[in-house]
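All protein chains but one are shown in place.
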Amino acid sequence: MTLSDAQKREIDEARQGHAATLRPTVAALEDILFQPIPLLDHGFIRVIDYMGDDNAVVQAARVSYGRGTKKVSEDRGLIHYLMRHWHTTPFEMAEIKVHVKLPIFVARQWIRHRTASVNEYSARYSVLDREFYLPDEAQLKAQAVTNRQGRGDGLEPQEAAQVLDLLRGDAEQTYANYAWMLNEDQEGAKVDPNRDGLARELARINLTLGTYTQWYWKTNLHNLLHFLRLRADPHAQYEIRVYAEALVDVLARWVPLTHEAFLEHRLGSVTLSASAVKTIRRLLAGEKIGQTESGLSPREWREVMTALDQPI
Amino acid sequence: MTLSDAQKREIDEARQGHAATLRPTVAALEDILFQPIPLLDHGFIRVIDYMGDDNAVVQAARVSYGRGTKKVSEDRGLIHYLMRHWHTTPFEMAEIKVHVKLPIFVARQWIRHRTASVNEYSARYSVLDREFYLPDEAQLKAQAVTNRQGRGDGLEPQEAAQVLDLLRGDAEQTYANYAWMLNEDQEGAKVDPNRDGLARELARINLTLGTYTQWYWKTNLHNLLHFLRLRADPHAQYEIRVYAEALVDVLARWVPLTHEAFLEHRLGSVTLSASAVKTIRRLLAGEKIGQTESGLSPREWREVMTALDQPI
Amino acid sequence: MTLSDAQKREIDEARQGHAATLRPTVAALEDILFQPIPLLDHGFIRVIDYMGDDNAVVQAARVSYGRGTKKVSEDRGLIHYLMRHWHTTPFEMAEIKVHVKLPIFVARQWIRHRTASVNEYSARYSVLDREFYLPDEAQLKAQAVTNRQGRGDGLEPQEAAQVLDLLRGDAEQTYANYAWMLNEDQEGAKVDPNRDGLARELARINLTLGTYTQWYWKTNLHNLLHFLRLRADPHAQYEIRVYAEALVDVLARWVPLTHEAFLEHRLGSVTLSASAVKTIRRLLAGEKIGQTESGLSPREWREVMTALDQPI
Partner (left out) sequence: MTLSDAQKREIDEARQGHAATLRPTVAALEDILFQPIPLLDHGFIRVIDYMGDDNAVVQAARVSYGRGTKKVSEDRGLIHYLMRHWHTTPFEMAEIKVHVKLPIFVARQWIRHRTASVNEYSARYSVLDREFYLPDEAQLKAQAVTNRQGRGDGLEPQEAAQVLDLLRGDAEQTYANYAWMLNEDQEGAKVDPNRDGLARELARINLTLGTYTQWYWKTNLHNLLHFLRLRADPHAQYEIRVYAEALVDVLARWVPLTHEAFLEHRLGSVTLSASAVKTIRRLLAGEKIGQTESGLSPREWREVMTALDQPI
């Protein structure tokens, strides 16, 4: 991760600036506010601001109960109940904003989550830094065979080395040519006074999808959970999963009860189709049935049996 | 406005609870946090939480400029620039949450703004309070003649009195019958032990659209401005405009620069159609033209000339 | 249901107007296009327009597979796969528009689904018809005891009759007073020339929540399924469930494969929490465990065991 000295100073200063507020605060989240969590080779996530906590969820749920609220079960049970029964609107009542540095191909997956606010560094206005993602050797894998997307086994060391050389070489060369086409130094002055230099919005098209960009990303707790359910999943591409997992840790600091309910009712849950429900009923009744008798497709059978620790 | 003693105590307690935070705080908004602003006869708005300030807008805009940011114009100019050129995404970076008590017919207009989060008091779970909106006599007006929606001149005192009697009488009677059908006291016990009482979700259909409800409403600054542009407008129905105007005052406390730019480039602005632009050019060139020569419809001509202080 | 003669003629005319199109068409849906499906006492749903069919979902899913598409499994399997794995974006590629007449309290629940387009009959511009919802006697039930929202057992005939009398009486009286305050006849002329009449936007606040309104509602297939999952559920209030169930039938005509997959993987599915998964594993392994040993809350235990046909 590359933070300039100026950025580090800015963060240190921001962390001096305690103020008093009547709003709910979360000490465990204040502890890491503004500070970058390093991810991949040059990326990071920094929590920049937040609004609300577990209690904001509870408070919103209880406005629905009105007078009835007095008797209602305690917070933990209520949050589990809301999560389990997909009463999702109370989770919209808390909000978080993060500053993220990430490779462009990760940004392209991330932005598909539409219910969030984003301001991205603009390569029309500014020059992108010379930073590009190069996978760890351990991450260089072949196309998966069973799974039509995703990765399978690791490459042999020699092929891995060749791949890394190509990725690094092309990233360096395309960046060098980008810089040459721009023809401007750090202060925006011409390097070669005899050339005009190409407009930034065009020069950037020479960069590869591994180039780092950055953005401010703001979303509510409900949409964050939806993002995490899809992107902290083993089927998500490794490089975005790394970000999602860091955000799951942020979640644990920010809203510990919601975090617990999320693991219980989302990440660790299993949904059975109507046919799978019938199958489980028959198995629980002691019937011996295999995939054919179950009526499930081979793939669904395999997934359900694996989830329930049954022989396939 | 009717706040129970319990609610008042809760607000007082919440206003004791100062905590330290690293987040940006806005003193002028903290001053009124949690406190109800009375509206209409029983309604209110209370700011419950917020995230960010004018600087959150600036910060998000500048991430786009990257290195270029150092030289950029100061905050006020930047916010005006963003507002004028409809660069709206930076305004999504601040968030506010309010608790609102409002008549159901106002809630029905309000909820049409979809990009917000809402948790409403549920009349399926709980019993609605005996509170209904009765207009001030000054608000009792006839249907507008020029404008097919909206109100025109005030009613004569006698008709106004009759109208108020009807509104009050029907509200009281329908509420009394609602209560009779529910057959439950404050603690939920049966009033008449020989009747079952009707389910709440059904009994409520007897209430009128003037009955008060309440909700938590959370939205970002951009969507708040959009709401205010439409609902603080003179064409909006008086009863929702009252709420919008109270929120414009909240805006002035919370984000004074954005508030100023909003008055300048939204509330006080005038949009000229392509044909109106041509008309103004001809007028500025000294041509004497009327509606017929302008090519504008009579209605658009009237609106444009009025906005520009010209004879119609 | 009340359709005026003018409306009936309009529908008949619209159903004459066959045109040729290159777009995908669905014969089973064309068969009922424009025709009202009666619901409750005065309500209806009419399909007004649609775009796409099951194949639009398949086509969109396959653009993702690119060259790989040639080998991909057939449509039915693909749609089931998408539904089961929450690959929801292809379901956004089909769209439907319906005209709905519904009581205002149902409209208030319906509108909470934000990702749809709505144009509602405006009681600021126009006078509402004298139509209000009166439940069938069979629907008049007491508040549920186990379930804090919803209905329990039916009322005794005498209480039911009293309730119906009250509902009818208040609806008729509030409407009559609404009409008196408006002081306008069908053509908009004054009934009593000596009174101004109250503006429509104010007079309507005297109407009850059982009054019928109507709107055009347009949504994509994905959001329709989400709506149906929540509103065709037994926990939804009866009056909106009636509409949802009619839309499930429309779904079966329009996109039969998606309809089948929706019943299998949404309406008929059961989601097990992480703890419930562990419990089922132990039960399948032959362990005898009760609620206490399971670690599930009594409520979750009851729900899971019921779903799987196990003794509670």
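Which chain is which? They are A, B and C, in the order written, and residues in each are numbered from 1.
Here is the rule we use: a residue touches a chain if its C-beta (ideal position, glycine included) is under 8 Å from a C-beta of that chain, and two chains touch if they have at least 3 such contacts.
What you are looking at is a predicted structure, and each value in this text was computed from that prediction instead of being measured.
*Asks:* For the chain not shown, which residue from C:S64, C:Q158 or C:T306 touches it across the whole complex?
*Replies:* Considering the complete complex, C:S64 is the one touching the chain left out.
*Asks:* Specify the residue from the set A:K141, A:R229 or A:R299 that touches the hidden chain.
*Replies:* Once the missing chain is taken into account, the touching residue is A:K141.
*Asks:* For a quick check of understanding: of A:N55, A:T88, A:Q237 or A:Q291, which residue touches the chain that isn't displayed?
*Replies:* Result: among the candidates, A:Q237 touches the missing chain.
*Asks:* In the full complex, which bits of chain B touch the chain not displayed? Write them out.
*Replies:* Within chain B, the residues that touch the unshown chain are 65, 68, 77, 80-81, 84, 86, 89, 112, 148, 230, 263-265, 267-277, 280-281, 283-285, 297, 299-300, 307-310.
*Asks:* Touching residues of chain A against the unshown chain: what are they?
*Replies:* Answer for chain A: residues 103-105, 107-108, 111-112, 114-115, 118, 122, 124-125, 133, 135, 139-144, 148-153, 155-156, 159, 163, 166-167, 170-171, 173-174, 177, 180-181, 184, 195-202, 204-210, 237 touch the chain left out.
*Asks:* Using the document's contact rule, name the residues of chain C that touch the chain not shown here.
*Replies:* 14-15, 17-25, 30, 33-34, 49-52, 56, 59-61, 63-68, 89-90, 92-93, 95, 97, 99, 117-122, 125-127, 186, 188, 214-216, 218, 220
The rule is simple: only the chains that are shown with their structure count from here on.
*Asks:* So how far apart, in whole Å, are chain A and chain B when each is placed at the average of its C-alpha atoms?
*Replies:* 35
*Asks:* Just the number, please: Cα centre separation of chain A and chain C in whole Å.
*Replies:* Here the centre of chain C sits 34 Å away from the centre of chain A.
*Asks:* Taking each residue of chain A in turn, which ones touch at least two of the other chains?
*Replies:* 65, 68, 89, in rising order.
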